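Only one protein chain is missing from this complex, and each of the others stays in its spot.
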Amino acid sequence: MSDVTQGADAETDQDMSIYDELHDAPPKKRLKLSWTGKIGVVIVIFWIVIAVIGPWVAPYDQAAILDMDSYLPPGAEIDGGGTHWLGSDKNERDILSRVLWGARMTVGISVIATLMAYLMGVTAGIAAAVKRGWTDMILSRINDAILSLPTIMLGLLIVVALGSSIPILIGTAAIIYASSVYRIARAYGQEIMVMDYVESAQARGETIWWIIFREVLPNAAMPLATDFGLRLVFVVLFISSLSFLGLGIQPPNADWGSMVRGNLEAMQFAEGWGILAPIWPALAIASFTIAINLIVDDVSAESGGDLAKKMIS
Amino acid sequence: MQRMVIQRILIGFVTLWVVSVLVFLMTNALPGDVAQIVLGQSATPESLAAYRAERGLDQPLLFQYFGWLGNMLSGDLGISKAGGATISSLIGERLKNTMVMAGIVALISVPLSVGLGLMAAMYPGTWIDKSLTFGTLALISVPEFFIATFMVLIFAVQLGWLPSVARVSAEQSYYDWWRSMAMPLLVLVIVVAAQMIRMTRAGILNVMNSPYIEMAILKGVRRKRIILRHAFFNTIGPIVNVIALNLAYLVSGVVIVETIFAYPGLAKLMIDGVQTRDLPLVQACAMIFCATYVVLIILADVAAILANPRLRNPK
Amino acid sequence: MKNPKGDLPTIENLSVTDQQTIQTGLKRGATRREVMGWLVAAGATIAGAGSIVTSATKVMAMTPKKGGKITFASDLHGPNDTLDPGLNTSTIDYSRGRSFYNSLCQINDDLSTRPELAEEYSANADNTEWTFKLRKGVKFHDGSDFTADDVLYTMSRHYGEKSTSTAKPLVADVKEWKKIDSHTVKAILSGPNSDLPVILGTPQFKMIKDGTTEFQTANGTGPFRMKEFKPGVRSIGERNTHYWREGAHVDEIEITAITDKVARTSAFLSGDIDLMQALDPKAIRKVESTDGVGVWSVASGAYFGICAMTHTAPGNNPDFVKALQYIQRRKKIVKSILKGQGTVGNDHPINIAYGADHCAEMVQKEHDLDKAKFHLKKSGITSAELNVAEVAPGITDITLLMQREAGKIGLDLQIKKVPNDGYWGAVWMKTPLNVVTWNMRPTANVMINLAFAPDAPWNDTLWKSDKLGKILTEVRGVSDPAKRHEMYCEMQKLIAEGTDGAPGSGMVIPAHRNYVDGKSDKIEGIGRMPLGSLGGYEWPEFAWRTDV
Partner (left out) sequence: MAELFEIDNLQIQARKEDGTPIPIVKGVSFKVKAGQVVALIGESGSGKSTISMATMAYCRPGLEFPGGEVRLHGEDVLSMDPQDQRELRGNKVAYLAQSAAATFNPAITIGEQVTEAAVLHGTLTQEEANKRAVELYHALELPDPERLGRRYPHQVSGGQLQRLMAAMALVSRPDLLVLDEPTTALDVTTQIEVLKAFKKVIQDEGSAAIYVTHDLAVVAQIADHIVVLYSGEVQEQGPVEQIINNPKHPYTKRLMAAVKPTPKAGMGELLSDQHDRDELNVEVKNMTAGYGGIVNGKPVITVLRDINVKIKNSHVVGVIGESGCGKSTLARVIAGLLPAAKGDVFLDGKKLERSLKNRSQEELQKIQFVYQMADTALNPRQVIGDILGRPLEFYRGIKGRERREEVAKLLDLVELPSDFESRYPSELSGGQKQRVNMARALAANPEIMLCDEVTSALDSIVSSNVIKLLKKLRDKTGVSFVFISHDLSTVGSFADEIVVLYAGRVVEQGPVDEVLAPPYHPYTRLLISSVPELRVGWLEDTMKKREMAVGIARGVEITDTGCPFYNRCPIAIDGTCDREVAPTREPSPDHFISCHRTMEEIKQIEENPQQILHGFEKPAPDGAKTVAT
């Protein structure tokens, strides 16, 4: 190391040079998934792939009304030839096909909505944390207001007011969940804002945007990513509960939530294994959301995160 | 500490006001108005006009809003634009129902979930933990109307053990009352507990990597005591907060359960209010929900303060 | 009109086979109308057929038992529930009204009328004046007597600027209600109307106490006194012991609603409720296979319609409408969507349930893609947007089916599902393509008058056909059945196809639906009046429990 030859103990300096400063930093930790986490990844990837290619691998069109009887049991033959591998739904449509098509709707919408929620929530949250004062006050109050109202009520109000279309649904979910994202983002923002490296950036005279995007955000990224997973799950469930009120994805588009809702009656009416009609989409939802949670569990375990403390909402 | 609480209360009022404006604007953005909704298909221009005149819907919106605000402040919730009944009479019993249900669910689910959460945290990786984690995961991962309907079909239609709808009335015997409430309560407990168990567990495990826990280990403290005495007390804050939010949900968000079990509660009333464009009714409900939320959050904060010596008794 | 009495054939003097057809038919839930259809086809006169069926029903009837409680769950309720008959719009209020109030005249299963609070009523020669003799000794629940003043007050609420009544147009042709004496009232009409008694039998015209303005409680003359009423929750009535006629059989009646279809059906299947309104056709199999519960299905003129507004594209193009009519798979709709609980429609509202006024000789439109393609090509339209709300169970499915067929003829039909609430205000009669559902009206005349007359406020498609308007007013005066039938036939043709030069109404009416409800086997005495659920909401007074 040092090659300086001045200083109180020059000679010791030279023959000591074999003794390097020891590396006291802990060995770098990389995210390591447990086997459950790995399963989660596989399932999520599977559904994402389906979301992309679903319509092409699906045996029938999502809107195809194939025969005269609703709620045919899995494996039933179709009049025109072919088989309902998972049975048919109330409108005599092929459930397998609709589950496959539905992936695009459900996964797609929830992902986009969550992304938007993050765009809004994080920007506002960090801004509030950075700017403080009135900005913070106003943003926080509006946010409280949104948080204090039941999501389903807000959803109802917005969707009824603007009519249920996919963009509207996405927007609604985004706005509603942006408010909880805001809380977390703000909390992390405030925490990171007091860090010395942020201060030194300020001392350097950096702009607020640099501080938000280069200093603060990267450090909040990991925990926020974890929360992103959970938020995604909430959005999926939110949209399906909207479809409970008949405001979810509109026919003939298939989305898992409204498929469960629409075929719920099968558990009551249908004969034989036709009663499984609502189970398939429910399974799809469950597998997707559980998978995400499995990953999230691993990640948050890794990032050790005080996440839970902030992830309240 | 008082300062903090007072500040929170003031903020609460601001929030309430923001909500009232928000809801007012939104309800007015809805297509169609009370008259059209109530008179429905058979509405004629004349009857619509007459109806609006009768209910004072022909006045300008701002006028309506401030009128409402004024009455609200003087404790008068106003008259339902739809039915013509006083809103307090509409809300009265339903508020009671909602509170009763929320109360009971809370009494069951809070201790249950905190207990189970602690247990899961106490034996991480064991089959108890695994099954709890996965079970709760599964439960929060399916739409609750699915769970509810499923249980109805099993317990009411198939087995016929419990009534499928929660039709509660004054003259009911305690036994009947509990029977008819059993299933909605069960569903809600499941839904709410699942969330809280996970949060409790997460909260505990988060403090487990702090130095004072290691110290406790090095003092030879049993894991059980470490969790219950050392970790839990430092997690109370967040846990209470989760509980508060879940209770708020129980008061305002259980519309699905109320619908499926035909239980006359506030959430359903609010939805009806929206669907009939009954502005004062929606406003009243929104106010109640918001107030509940605010109060619960303040309570949670206070609890957190009390649980934290730093805040409780400063130097 | 009073029932024509006289020496008529009864069920006893029919062939055994006929008896069986009729009786099994009735058991299976066929309506009087259907059965009469067969008889009329067999050459009997309407009146004759009517009395035959009546006697047949009598044979099957059992003697009612007293006591017990009936719980009824409708499909919709809310803070807008009301005890004001004049404001009644939702079906749960009709049932409620029927249990607390009475009308002047009561509608029979065959849509003829019988006396209720008016013990006798008659019209002058040209049906322009009706005189109602009120029953004496009838008391309101508050003990006061029922008199002519009450009738005048009740009717007055359906007139004038301030009236919020939705039944206004039904009695618009009554110029004046005159009090002759304390128990006689006269209605003076602007034109002939032979149907006034039937109209007065409809829910909105239940008699209320003179001067009543508050409707927190129901002060009527009905078979039940109001014990409890909570809007959006339930109402409970207890038997009115001082009822003016035999009256209610059960001690208590609870009227509530379970809005969630599946939940309602569950409650019904598990015996938590005795009667349920609006049973999903898909549930029929299940209900029939479950012990202790049954389906109560009444064929009616109620119909689903797809409305193509005639004042704007694409509805203003008759070929487009024809295309839509030809792509309807009417039989499949009835079979698989309505599960048989309905009848195919012919793009006009007057089906067999209206009996003689139904135009049987008119050709039934069939599913015909070639014709459809032809007309679509002619119209040159390739895409359209249809606004749908599930205003009646099955209508969405119908439009979905329609969408598929449209695809086959190269029409890109987008289905825009909109929420039920606000539909009537914001979508219906406003968007170019939307859906509608109509309950059966007491008479063909009223039906057409409400929904198709050129000046009708609820003319679904804003279709103006002065020709139809003319016939419609004329027919009211006509008493010769043949002539009358012919005129109705012409109107039905006008609505469905129009005449050369004048386009049709733009309505596509693929099917008429039955009222399909659920009835516990322990409940008897439910009527078959086709104007609404469970025998036109008449059940509260006549239903009784077999298990008391």
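The first chain written gets the first letter, and so on, giving A, B and C; residue counts start at 1 in each chain.
The definition used in the following text is that a contact is a pair of C-beta atoms (placed from the backbone, for glycine too) under 8 Å apart; a residue touches a chain by one contact, two chains touch by 3 or more.
Bear in mind the structure is a predicted one, so any value in this text is a computation, not a measurement.
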Omitted chain - touching chains that are shown: A, B
Of B:45, B:60 or B:211, the one touching the omitted chain in the full complex: B:211
Chain not shown, touching residues in subunit A: 1-2, 4, 6-9, 12-13, 15-16, 19, 21-28, 30, 32, 195-197, 199-200, 202-206, 214-215, 218-219, 221
Residues belonging to subunit B that touch the chain removed from view: 210-212, 214-222, 225, 229-230, 233-234, 307-310, 313, 315
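The rule we apply is simple: only the chains that are shown with their structure count from here on.
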Of A-C and B-C, whichever chain pair has more C-beta contact pairs: B-C
Centroid spacing, where centroids are CA-atom means, of subunit A and subunit C in whole angstrom: 50
Interface hub residues of subunit A, defined as touching at least two other chains: 160, 163, 245, 264, 267-268
Contacts with two or more other chains, residues of subunit B listed in rising order: 30-31, 149, 153, 157, 259, 274-275
For the subunit C and subunit A complex, residues of the former touching the latter: 261-262, 265-266, 269, 280, 282-283, 285-286, 332, 335-336, 390, 396-397, 400-401, 403-404, 415-422
Subunit B-touching residues of subunit A, taken from the complex the two chains share: 141-142, 144-153, 156-158, 160-163, 233, 237, 240-241, 244-245, 257, 260-261, 264, 267-268, 278, 282, 285-286, 289-290, 293-294, 297, 300-301, 304-309, 312-313
Partner subunit C, residues of subunit A touching it in the complex: 63-65, 68-71, 90-92, 159-160, 163-165, 245-247, 250-252, 264-265, 267-269, 271
